[in-house]
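The other protein chains are all here in position, but one chain of the complex has been omitted.
Chain IDs A and B follow the sequence of writing; residue 1 opens each chain.
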Amino acid sequence: MTEPTLLPGATPRLDPRDMRHLADAQVNVELDTGDMILNLGPQHPATHGTLRLVVRLDGERVIAADPVIGYMHRGYEKLTEVRSYPQITTLINRIDWLSSFANEVPFIHAAEQLMGIEAPPRAQYIRTILTELSRIATFVLFLGEMGLQVGALTPAFYGFRDREHVLNLIESATGGRFHPNFNRIGGLKDDLPWGWVNETRSTMKLVLDGCDVFDRLVAGNEIFEARTRGVGIIPGALGASYGVSGSNLRASGVDWDLRRDGKPYLVYPELDFKVWTHPDGDSFARYWVRLQETRESVRMVVQMLDQMPEGPIMAKVPRIIKVPAGEAWVETENPLGQMGYYVVSKGAIGPFRVKIRSASFSNVSILPWLLRGVYVPDVITILGSLYFILGDIDR
Amino acid sequence: MITLAADIGWGTVLAIKTVIVLGMIPVGAIVLGYVFLLKMMAHMQSRLGPMDPGGFHGWFQLVGDGIKFLQKEDIMPEQADRRVFAMAPAVVVISTFLVFIVIPAGPDLIVRDLDVGVFYALAVSSLSVIGVLMAGWASANKFALLGALRAAAQLIAYELPLLLAVVGVVVQAGTMSLQGIVEVQRDSAIFGFDGLGNPFILTQFIGFALFLVAAQAELTQTPFDMPVAESELVSGYMVEYTGFRFLFFFIGEFGTAFAFAGLAATLFLGGWGIPGVDSAALGNVLGPVALFTKLMAVAFLMFWVRFTYPRLREDQLQAVAWKYLIPIGLANILLTGFFKVAF
Partner (left out) sequence: MPDDTTPPDTDAAADEATSGAADPAPAGSPAPGEVVGFEAPVEAGTEQSGAAAEERAEQRVAETDEPAAAEAAQARADPTGEAPTQADEPEGPAPLSDEEQALLDRLEAELGEAVVESASAFGNLVVRVRADSWRRAAEVSQAALGCDYLSFVAGIDWQPAPREGGEVGGASSAPVQPTETTYGAAGSAGRFQVFAHVQSTGRHVGLTLKADVDEAEPVVESWVGVYPGADWHERECWEMYGFVFDGHPNLRHLYLPSGFEGHPLRKDFPLLARQVKPWPGIVDVESMPDEAPPDGDAGDGEGEGDEVTTGDEATAADSPPDAPSDGEAETGDATP
């Protein structure tokens, strides 16, 4: 992986095993002389929520950056200890609220593993379709609002508009635009409404056209390329050791996608899809990879609509779900990265401990390393390209 | 009316003209703001913009916004420098007003036809830099300070391409007076064809492009809106301003846009001049209409670019000015001079 070209005068990056820079980030106002400390957030349009980034600046260049998180910490892991499995399904929708259906899937899968139940094929197909629709909705918004981060006002509206089409689909199937709460242990709550398949096909065409617009308007714009190429390069191996995942890691050239490479889950083994990578690892690569993945998701949804079998949407489960004792770890490829649940059960109607591994937590942990030596506008570009959601970081 | 001027006295006439121009600034700002910022931007973004205020497509929106701003509480940060904070918007608006003084809307509809009109216009338009710096420093806010420093660097850097673009026009017209430039464009011919006059955009197309880019930067509009980068600095140097002080900045921003569009229309498109219309009386009536039309066309281009492009980073912005625009401007002057002398 090529080293990023540093701006003249910037401090060279330390070896990642040398973590002394973290001590630098502890700011002590009395000892500072010429540097300026700037608080980006927690109220800031660019931080995607309540993330506070304390940066020490030398003019417009960042010397040290320290993300302060926890403004939205809701104590999910403690809450899951006093909730039953259906109640937890409702809760975990709200971790990554942009792609909320995708949050439920690994947890339900873990519970089903522990119980030894498998959801019927039609339910698996519908789950996968809804997961891919969440991915499309999340990415289409990203394609729009990444333009906003670098200053283009217009693509953001196109992103929201296209996302609305997909949210309408999710709402008509599950009843909720943002928090569907649709998965049940053993299957789904309801079958698809009549006419949904045709509606989805036409919406997918709309989304594809929208992707072409983003390709020309944003990715093809010279100023956008000037702002994003070479900005925020994450070397692949370093990213993996930080736990950076999803499109961020694939944009650094690492060919790793849990839908294809991890343990088989949902109906991905039956689908034919390509995993997109980009060698550069900069913000432009992350944008490009997500653009291609949106198109790929559209193709996958159409495949699934063609292949979907008839049948029941709920396996036979007892009235009161008591999950047998055991431990299960399920990690899935969510839109923001890899999300996993380590469910420890002792045979009750609720789990004993759930460790929630959220993607954005690890994606954001690389910021202190990534932001040194960059300009303030590049900080915004990098934050936008990593695409984290506060609920995912803070749980 | 104008023939009575001798009876009224030049002081009174000057006062009347000043008042009219002072009134033109907010009106111009509102017209530009409504048509382009609210409606055109909305339609480009697949939405409608204001539809309710005033009934017909929400034309009253900005007027209502102005009234709203006027009745807001005057908040000043505790650690702000009170006098400088209060004076900064005034400096910006004064700089706008001073530019309007030399823009002609008809043969007699100009506040003061200076012989060095162009020089004067560019000189006073750079006064707004001081206002921006005052605002950023006095706000006692690091984001405002960052915005103000960026603005200072940017506005000063882009004065030069602006100037160089205009020098080409001056060379071709042979005069620095704006009325003179308009008349030259109206009266001369393009390769013998008399009907269209000779708007300088045809020969000074490089200059026109340069002027538009530089004007975009002078107005801190995307792609040069680093000082006001909304997703980073959230209004930059204006962030601590609310109420009528913010209204001043807003009027200053759009009024200056109006002024620069007017300058561009005058220098490159022929201003109020309509070829074939020589009489002063007709010129005074049709001239403003012509100027307004050309001004809106230029403003359309400026705002269209504003809503489409992302913003350049500060160092890229400076590179564009110093490494590309200035050499192109110098080359443009060379070419103009050559053609002027040779033909």
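Criterion: a contact is a pair of C-beta atoms (placed from the backbone, for glycine too) under 8 Å apart; a residue touches a chain by one contact, two chains touch by 3 or more.
What you are looking at is a predicted structure, and each value in this text was computed from that prediction instead of being measured.
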| item | value |
| --- | --- |
| Hidden-chain contact residue, picked from the options A:Phe142, A:Tyr158, A:Trp369 or A:Tyr387 | A:Trp369 |
| Of A:Asp58, A:Asp190 or A:Glu270, the residue in touch with the unshown chain | A:Asp190 |
| Residue in contact with the excluded chain [from A:Glu60, A:Asp96 or A:Asp394] | A:Asp394 |
| Residues from chain A at the interface with the omitted partner, ascending | 16-17, 19-20, 22-23, 25-27, 29, 37-39, 52, 54, 66, 68-70, 73, 75, 77-79, 81-84, 86-87, 113-117, 122, 184, 189-194, 237-238, 240-245, 249, 254-256, 261-263, 310-314, 316-322, 324-329, 331, 338, 340, 342, 344, 346-353, 355, 357, 361-362, 365-366, 369, 394 |
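Note that only the chains that are shown with their structure count from here on.
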| item | value |
| --- | --- |
| Of all residues in chain B, those that touch chain A in their complex | 41, 44-47, 142-143, 146, 150, 222-223, 225-226, 229-232, 234, 307-316 |
| Of chain A, residues touching chain B in the complex | 36, 38, 44-46, 60, 147-154, 157-158, 161, 217-218, 221, 223-224, 226-227, 375-378, 380 |
